[in-house]
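Only a single protein chain was left out; the remaining protein chains are all shown in position.
Moving on, here comes subunit A:
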Amino acid sequence: MALPGLDISDSIDTAASLEREIKPFQEFRFEVAPTNTVTIKIKTESPGTAELFGTELSRGTPYTFTGCKSAIYSWTGCTLIIEGSPSVEYIAEETPMSTYLNLHIALEKLRFAASDCPPTADGAQGPRILLIGPPDVGKTTLCKILTGYSIRQGRKPMVINLDNGGEGILSVPGTISAASFGSVMDVEDGFGNSPMSAPSAIPVKLPLVYYSGLETPESGAARYKKLVTRMSVAVNSRLEEDIESKNTGLIIDTPSFENQANGDLISYIVAEFSVTAIAVLGSERLYNTMLKSFATSPGVTVVKLPTSGGCVDRDPPFKKACRDAAVKKYFFGDEKCTLSPYTVTVEFDSPTFALWEVVDSTIADAKTNLSFLPIGEDESSLQLEEVKRLSPGDIDSRFENLIVAVLQVDAKDAGAKEVGESAVLGFLYVQEVDEKARRMKVLSPVPGRVPAKALLVGKWPEGMFLT
């Protein structure tokens, strides 16, 4: 029965259905626009298996993809049925998958050696691998592949995402996060959803999230380092309690590091997480720089990995669309599980309200001209603040359409230090700021009033329209 104005038949597109046969060691690559939807499944009758970035697809189950540039690889060869129209699709013969698998096997060997040691010995610490490289070389993809393989071997890798400019792992963009993976990842959604109260097909993974609020680590290097330290402390204490994770080690994904200026940050991360192996993707130059700078440190191995021909440059609009989709998903869920966020009013004058803002140090530096400093003081004596508290009068419509992190520290007794280094409880989305009435309307994933915690607003991800 057709209802007027609701043409349902249009949305069900049964016509476009193609079949693609992948031979062994080949890869089916496809791109789907953010506005489009493509469903892929392995043909039930065909023998063989296929995997999407290390996670095996189950036979006959349709997987829905939207807004992604992805690839399905098969070690055995199989047949795929594709419904919908991907914007690009082809089968690639040359892939670096066997190298990646060999990397995994090498790591697995170290893990095996680690799990043989008594838990208290130093040797029980599994390999900790750091993936670095220029943008769009497949760092996060390799991270997924390694995670997927180690999960399939019954390991429990701890995955750490330090890329605050990317889409975020198990969280919204603009965050750095860590989570222990003991069960399959969501193939349609990269690493899976943030944990939610609704039932889900994939076991929930609880991430530890810090909100950076800036696009690159450089624009707030001091605070970024502090967050990295905080995270490494938390991760290490977690690993001490979880011997399986400890034996498996860490897989660390990073923002794009390509030049020497990042060397300092890389060594900082290596030191904080006691990284034992650095895998450099797609940049010979970075590889040699790393070789030189870690030549003297015996515990660190630097390896070079080829980048996949399937890595494509994602243009800024596409990345922005992906980030917006990630935020939207946080509040509204996806097709499989629709969530309904709550609109909550927050009063600026309430004693439990404290809004802080992340300071972009590149802009702050420009403002504090060194020549204005008193004689005898230099830059180091100047206490640059990393977050600043906003008085109710400062809150205006520029914060509309941004996301706000609800921190774990209480609003009342938090100083700049606590706020700057606190982990995140959840996120709000600012719908509307009413300057006159001194209140704002926010979207909240949970009902009830906003907890009496400090709120932190940043500049990244940039504003977006959700509703």
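Methods note: a contact is a pair of C-beta atoms (placed from the backbone, for glycine too) under 8 Å apart; a residue touches a chain by one contact, two chains touch by 3 or more; residues count from 1.
The working rule: contacts and distances are computed from a predicted model.
Colleague: Just to verify: the chain that's not displayed, which of "CID domain-containing protein", "AP-4 complex subunit epsilon", "Gpi16 subunit, GPI transamidase component" or "Rab geranylgeranyltransferase" does UniProt list as its protein name?
Modeller: So, among "CID domain-containing protein", "AP-4 complex subunit epsilon", "Gpi16 subunit, GPI transamidase component" or "Rab geranylgeranyltransferase", the name matching the hidden chain's UniProt entry is "CID domain-containing protein".
Colleague: Which of these touches the unseen chain: A:I81, A:A234 or A:A416?
Modeller: Among A:I81, A:A234 or A:A416, only A:A234 touches the chain that is not shown.
Colleague: For the chain left out of this view, which of A:K23, A:K109 or A:R398 touches it?
Modeller: If we include the chain that is not displayed, A:K109 is the one touching it.
Colleague: Hey, which of A:L208, A:A221, A:V358 or A:A454 is the one touching the hidden chain?
Modeller: Answer from the full complex: A:L208 touches the omitted chain.
Colleague: In terms of residues, what is the contact footprint of the unshown chain on subunit A?
Modeller: Interface residues of subunit A facing the absent chain: 49, 51, 55-59, 61, 75-76, 98-99, 101-103, 105-110, 112-113, 115-118, 120-123, 127, 149, 151-154, 156, 171, 180-184, 186-187, 193-209, 234, 237-238, 241-242, 276-277, 301-303, 330-331, 333, 337-342, 344-345, 350-352, 406, 408, 423-427, 439, 444-449, 451-452.
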